[in-house]
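Note that one protein chain is taken out, while the other chains of the complex remain in position.
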Amino acid sequence: MSNLQSQDYIRISATTTTPPSARNFEDQVAKLIDVTRCIGCKACQAACMEWNNLRDEVGEFHGTYDNPLDLDPHTWTVMKFTEYEDDKGDLEWLIRKDGCMHCEDPGCLKACPAPGAIVQYANGIVDFISENCIGCGYCVKGCPFDIPRISEVDHKSYKCTLCSDRVAVSLEPACVKACPTGAIMFGSKKDMTDWAGDRIVDLKSRGFENAGLYDPPGVQGTHVMYVLHHADKPQIYAGLPENPKISATVEFWKGLIKPVALAGIAAAAISGFLHWVIAGPNEVQPEDEEEAKRVLKENNFPEDEGPHRAEHQT
Amino acid sequence: MASLAPTFGRGAMTNTWQDIKNANLVIVMGGNAAEAHPCGFKWVIEAKIENAAKLIVVDPRFTRTASVADYYAPIRPGSDIAFLSGVIRYLLEKDQIQHEYVRAYTNASLIVKDGYGFEDGLFSGYDHEKGQYDKSSWDYELDEQGFAKVDDTWENPRCVMNLLKTHVSRYTPEMVSRITGTPQDKFLHICEMIAETAAPDKAMTSLFALGWTQHSVGSQNIRTMAMVQLLLGNIGIAGGGMNALRGHSNIQGLTDVGLLSNLMPGYMTLAADHEVTFDDYMKTRLFKPLRPGQTSYWQNYKKFFVSFQKSIYGDAATAENNWAYDWLPKLDIPLYDVIKAFEMMNQGEMTGYICQGFNPQQAFPDRGKIRRGLSKLKFLVTMDPLDTETSRFWEDFGPQNPAVSADIQTEVFQLPTTCFAEENGSLVNSARWLQWHWKAAEPPGDAKSDIWIMSGIFHRMRELYRKEGGAFPDPILNLTWKYTDPTDPDPEELAKDMNGRARTDLKDATGAVVTKAGMLLDGFGQLRDDGTTESGCWIFSGCWTEKGNQMARRDASDPREQGIAPNWAWAWPANRRILYNRASADVAGNPWNPAKPVIQWNGTKWVGIDVPDYGPTVKPSDSVGPFIMNAEGVGRLFARDQMVEGPFPEHYEPLESPAINVLHPKVQSNPAVRVFADDRADFGKPSEFPYVATTYRLTEHFHFWTKHARINSILQPQEFVEIGEVLAHEKGIAQNSWVRVASKRGFVVCKAYVTKRIKPLIVDGNPTHVIGVPLHWGFTGQAKKGYGANTLTPSVGDANTQTPEFKAFLVNVESVNGPLV
Partner (left out) sequence: MSRPYGTLTRNATVTRLNHWLTAACFVLLMLSGLSMFDPLLFWLSSLFGGGEWTRTIHPWIGVVLLISYSGLIIQFWRDNLWTKADIAWLMAIDKVLVNKEEGVPEVARFNAGQKFVFWSMALLVPALFFTGLVIWEYYFGTYTSIPTQRAALLIHSLGAIAAIIIWIVHVYAAIWVRGSMRAMTQGYVTPGWAWRHHRKWFRSLATTGSTGPKPNVDRHTHK
C-alpha cells in the first residue's frame, strides 16, 4: 500500500532511528471478527477484492468451500471452513476469516531488512509499503500467522492493509462495511474488547463454556481479534495458532546476533590492526635468502632455466 | 403465494426483515436464510444478540445457517409436512397453544359440514379418473343467513379444532421420525422449543423459501407451518409471522402485478372460459362475509377490477361494455405455467416464445426436455442483460450442452436489455416494500430497457392489427398509451399508472369535491366501481400520490426501534408493515406483548407504530376478525376449498421417493398433482436411483447471473455435489474426486465434496442418503463450465402453483476418472 501517514509511524522496519511521531494522540484501532455470528458468505472477500482492485484467477473446486484455497498476492483475506466434530460427535462448521492479524509486535516488521518496507501506524495497523519492499521474503519467516505472500510477478510482499487508506479518512475497512451480519466490527481496541466481553457472556449462556477473545499476548495482542466459541482450542479453527509469538529463531536472528556479529567482525579487524602495530609485518630477511640459496646449491638446483630467463636477466 | 393467501388472506411475507429481530425463536426450515438471504439474515443475528433469541435449523444438510444455529436437526427432503404435523399434534396434545388467540382469531371453532372426510390418504370428493377433487364438501356448515356455524366450546366433533386433532393424531413422534428420518429426541426437543412461544408475549418467526415451495406439496408445506403459527398466536405480532424470503429482489413484485398466467394485478384472478359474462365472473369474486360483521375486503373486488380496466382501456372501457370484460383473455385450464409451456413446445403446440428476464435452459426441470422444446420452436426471443444459456441453447458447448446446431431450425432473437442499475424503477422486496431505485450507469453496447423493447413490439403489433385486422383486434387497438414518449414510457409514468388517479372530480356523500380530476389517488380506499377512478394495480395505490413518490422515501427513523420505519419507502397494502397486525392485540385491543406493541385500541381508535390492518376506528367490541381479507375474518386452520389437495395438509411422498408412504401406501404421492405422460415415464425408481437429491443455491452466487461476474466466479468457481462421508466411503468416492450423478433424465459429471455435514437418515428403518446439488453452473459466463442441476430434476410441480419439485428427487452416483471432454 502507499505511504499515506508519514507522520504517524510508531515502527518502521529496518530503521534504528526514532520514526516520525509528532502525531501521537491517536486511538489504537481493532477489527473484531466474531466467528460465532459469521455465516461464511464471503462478502468480506468480495469487498476486499473490490476495494483493493484485486482479482485472482478463476480457480477450481478443491473439496471445500474455501475459495481461493489460500491467501495469495491477490487474495488478502479468505474464509477458512472447518467441519469439526467434538468428542460427543456433535458437528460444528467453524468458519474463520483468515488474514493479517496486525500484531502489536509484528514479526514481519521485525524480520524485514528493508527500511520502511513495513510500518506500523500509531493506530496499530501494520502496513506494507510496496515501493520499499525488496521481495526477500523475510516477512514470511517473521510472521507467526503465515500471512504475507510474495508475488511471482513483481516480487513484492502483499497482505491485508486493514484498509489503512480507508481508516486514514475515518472509514471502516471494506470487509467490515460489507459484512451482512455484523460479524466483523471495527473501532477502538478498547471498544472492541468490551464488546467482545458482552458477546462472550452471551455465548457462555448458550453453552459455549470456553467462549473467549483471541488477542494473543505472545505478540502483545493483535489489532484483529476473534471471538471464538472455543477459545481454549484455537487450532480447530483451521489452525489458528494456540500461542503465537515471533519464533525464537527469528528473535535471535534479528536480535542478539546482529550486534554480536558486528562486534565480532569489528574485533577481528581491530585485532589485526593491533597486531600490525605491535608485532609488525613478517618480512623475509636477507639471511633467509642466503639460506635459501645455500640449500638450492646443495641440491644442485638448476639455474633458472625457465621460460622467463631471457626477460629477467638481472 | 398459494399457501399463505388461503390461510391468512394475502400471499406475502407477513412481517418485515427488520421485525425478525423481535423474535424469541427463529425457525429456519424450508430455506437457508444465511446463504440465500445473507443481508436479511442480519436480523436473525440481531435477534440472537439483542433479544436472546434461539435459532433452530431443520434441513437435510448442515448449512451455513445451521453453523450459527442453537439447535439443528436433519430431515429427509420432502417430508416437512410430516414433521410439522407432528409439531401440531405435540402442541395440541400438550395443550401448548395460545387459547384466546386460537379461539378468537382462527377458524378452530367453525363447524365443518357433513360430507367432509379423510380416509386412507384421500379427502372426500376425489375423482380417481381426473386425478382431481370435487371440493364442495370442504366447507363450513352455514346457518340460515349464510353464516358459518360456530362452537366456541370446541365440543362439537365437527368443529375445525376437533377435525384437526383427529387429522394430526397419526403424526406421533415415532411416525414423524419414521417418515422424516429426524431422530425422535431432536424432533421432540424442537417441539419443546416451539411450544414455549405459545405464551402470549413470546414470538416465533418462521423463515422459509424455496426449500418449501419447490415440492409437489410445496404450498401445503408452508400451510402446515402457517397453522402452527396460528395455534401459537404468532401471526400479526412483532417478531412472529410467516416470512417467505423471496429469492429474487423483485419476485414479490412479479406476483403483485400478476405476471402469472392466471393472475391480474393485485391478486385479482383472470376469468375462466366458463365465466362468459361479467356477472358470471363477479359472482365468485365478491366474497360475502361468512361471519356477521366481518370486513371481507374482497367485497371491493369490483372497484379494483373496474379501476384496472379503466387504467388499461381508458375511455374504451364503459359500463355498457362491462368495462371491456370481453377483451380479457379467458383461461381454458387453471394455469399456463412454465412446465406446461415446455410440454406444449415438445408437443408442437407452442411455436414461439418470448423469454424476458428468464433463463429456462438453466432454471426449469429436465434440461433435456427444455432443450428439445426450444429446438422445436419457430422463433425464440430472449431479453436479458446477460448472455444466457437459453439464448445459446442451440450451440454445441461440449457435454454441458451437446446441441446439434444443424438440426435446430429455431430462429433466435437475442435482445440485450438494461439491468436494474441502468434504469430508474422500483423493486418489491419480501416485506412488500416498493423501493424506488435510480439509474447508476449507462447500459453497455446496444442494451435497451425492457420498456423500450415491449413498447416497440406493441406499436408494431398494433400497426399490423390496424392494417390487417385479424381475428380479434379490439384488446390491442383499444389499449391506452398516453405517454410522453410512446416509444419509451418513463418508469415514473408507469408507476403513477399503477398508483391510479381520478378520472373525474370525485365527490363525497355531501357532493363536495374531494379529489379533482386527474389527481393521483392517496390509496385504494378511493377506488370506485363506476369508472371514475383508474389504477393499474390496486394494492400499489398510495405508492405515488400528490405528495410525490412514496417509494423514494428514505427516512430510516424507527420510533420504537422495533423495526418499523414507516417513512422508508412504501409497503403495500396502505404502507402497512406487519400484516394482520390487529392480531398483535388481544380481543379487548391490548397488546399480547406489552413490551413490543404494534397497534392497540386507545378507546377511540387504533394507534401504534404501524398502519392498522383493520378499520382504524372499528371497536374491539364489534368482534371484527383481524384477517380482513378472509370472508370469515379469521385465520384458516381448515383451508376450505382454497387448496387443490385438501383443506388440511397431509404428508405425501415426492414423485420420486426412496420410501413407501407409510401412512397410506396406496396414495403414495400428492393425488392432485398434474403430471404429463412423458414426464411420468421419466421418473426414476429407487432400485435404479437409490439416493435422494436436493438442489440449492450457494451464498457466493445468485442463480445463473453471478457466474458472469469475475469475483463471484473466483469465490465459487466450479460445479460440485455434496456427498456424506458414509455414502462416499461406501461408493469409494474420494474427496475432490470426479463423480457422475445421474437421474432418469440425465447426468452431471462434476467434483465431489465429501462432507460430514450430510449424514444418512434412518427412514422407515432404512438408511437414506442425501446428495446435495448446487445449481449455479452453466455453459456461459466466467466460472468453469457446468451441466446444471436441472439436468437431473423431474418435470413436475406443486399441485397448486406448478412450482417444480427441485428439492426432492432420486439419483445414483458413481466415481469416475475425470471430466468428460
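A few points about this structure:
For clarity, chains are labelled A and B in written order, and residue numbers in each chain start from 1.
We adopt the following convention: contacts are C-beta pairs under 8 Å (C-beta built on N, C-alpha and C of every residue); 3 or more make two chains touch, one makes a residue touch a chain.
This one's a predicted model, so the numbers in the text were calculated from it and none came from an experiment.
In the entire assembly, the chain absent from the figure touches the shown chains A.
When you scan A:19, A:63 or A:115 for touch with the missing chain, the hit is A:115.
Among the residues A:78, A:94 or A:150, only A:150 touches the chain that is left out of the figure.
By the touch definition given at the top, subunit A reaches the unshown chain through residues 14-16, 113-115, 117, 132, 134-138, 140-141, 146, 150, 155, 247, 249-250, 252-253, 257-258, 261-262, 264-265, 268-269, 272, 275-276, 279-286, 288-293, 295-296, 298-302, 304, 306, 308-309, 311-314.
What we mean here is this: only the chains that are shown with their structure count from here on.
Centre-to-centre spacing of subunit A and subunit B amounts to 53 Å, using the average Cα coordinate of each chain.
By the touch criterion stated above, subunit B contacts subunit A in their complex at residues 34-35, 38-39, 41-42, 45-46, 48-49, 52, 62, 64-68, 70, 698-700, 710-720, 735-736, 751-757, 782-784. On the subunit A side of its complex with subunit B, the touching residues are 36-43, 45-46, 49-50, 55-65, 67-68, 83, 85, 91-95, 180-183, 199, 202, 205-206.
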